[in-house]
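One structure, as structure tokens, below. Some questions next.
Omission of a single protein chain aside, the complex is shown with its protein chains in their original locations.
And then chain A:
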Amino acid sequence: MSATTPAAPKPLGGLGRKRAGSLAWHIGSLLVLAVVLYPVVWVIGASFKPSKDIINSLQLFPAHPILENFKGLADGIADVSIWTFFQNSLVYAGGAVVGILISCSLTAYAFAKIRFAGRNLLFALMIGTLLLPYHVLLIPQYVMFQKLELINTYVPLLLGKYLATEAFFVFLMVQFMRNLPRELDEAARIDGCGHLRIYWSIVLPLCRPALITSAIFTFINAWNDFMGPLIYLNEPGKYTVSLGMMMFRDSDGVAANYGGLIAMSLVALLPVLLFFLAFQRYLIDGMATSGLKG
């Protein structure tokens, strides 16, 4: 209705048609929204239901919410406190973030700002690893870590993060660094700054958005990672959240403590959801640019 909006020219049509179109737009969007958010809302409601109602009751939120499912979590499972799982996940995810930020930004700086022999070849190799299925490396890496007696430690999960094997983040940072104004580092060079100085004092601070995006994606990926812990960790005290949750299920798939399983699912999702709410701009922009420049 605002006559002055410089919006994209709309096809000619009466006001009524326009309004009907806008109504259809909102109905369509809300419909998709309902389907998309249903599982998330469901798990919140279900975690306050008694186990027997979780599947059978279609009510999203119980009339008489109970806290037993969460109280039960405090007892842990099989003599392991669930805080242990959370600590382990934090160690893994935190360690991964530090590793990715250091190793990928160093590598990206070399690709974006240093002209060295063989750069294009190495860049092509790096892009190639983006498409490489991880499973080809799975078995030899396991064999290697097994020979080095590093099974049941976090080294196999973290080493790659400190050696910049996550090409996606290198790529993201390279794209960002290439778009930084060239004058800045040229001026710094004339003032006699070396690469380390330029990297640390000029490029890194300017790359904050790319670093934040990489950090959050890394954290979430590590938090959600299932295959890595499944293969490398074999002692419940070392389990991460995603692996620890598997202990809540029974061999027939219907958990004895179904309420506990659902409550645990919700608690495990919370850090990711909170990160998302706080940083969704960075995540979505990072995602969008990756596609445009790919």
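Throughout what follows, a residue touches a chain if its C-beta (ideal position, glycine included) is under 8 Å from a C-beta of that chain, and two chains touch if they have at least 3 such contacts; residues count from 1.
Everything that follows uses one rule, which is that contacts and distances are computed from a predicted model.
Name of the non-displayed chain as stated in its UniProt record, restricted to "Sugar ABC transporter permease", "Pyruvate dehydrogenase E1 component beta subunit", "2-oxoglutarate ferredoxin oxidoreductase subunit alpha" or "Oligopeptide transport system ATP-binding protein": "Sugar ABC transporter permease". The residue touching the chain not shown here, chosen from A:54, A:93 or A:233, is A:54. From the set A:20, A:67, A:184 or A:284, the residue in touch with the chain omitted from the display is A:284, counting the whole complex. Considering the full assembly, A:37 is the residue among A:20, A:37, A:67 or A:187 that touches the omitted chain.
Against the chain not shown here, chain A presents residues 7-9, 11, 22, 25-26, 28-29, 32-33, 36-40, 42-43, 46, 54-56, 58, 102-103, 106-107, 109-111, 114-117, 119-120, 122-123, 125-126, 129, 131-144, 146, 159-160, 162-165, 170, 178-179, 182, 194-195, 199, 220, 223-224, 226-227, 230-231, 241-243, 245-246, 249, 252-253, 261-262, 264-266, 268-269, 272-273, 276, 280, 283-284, 287-294.
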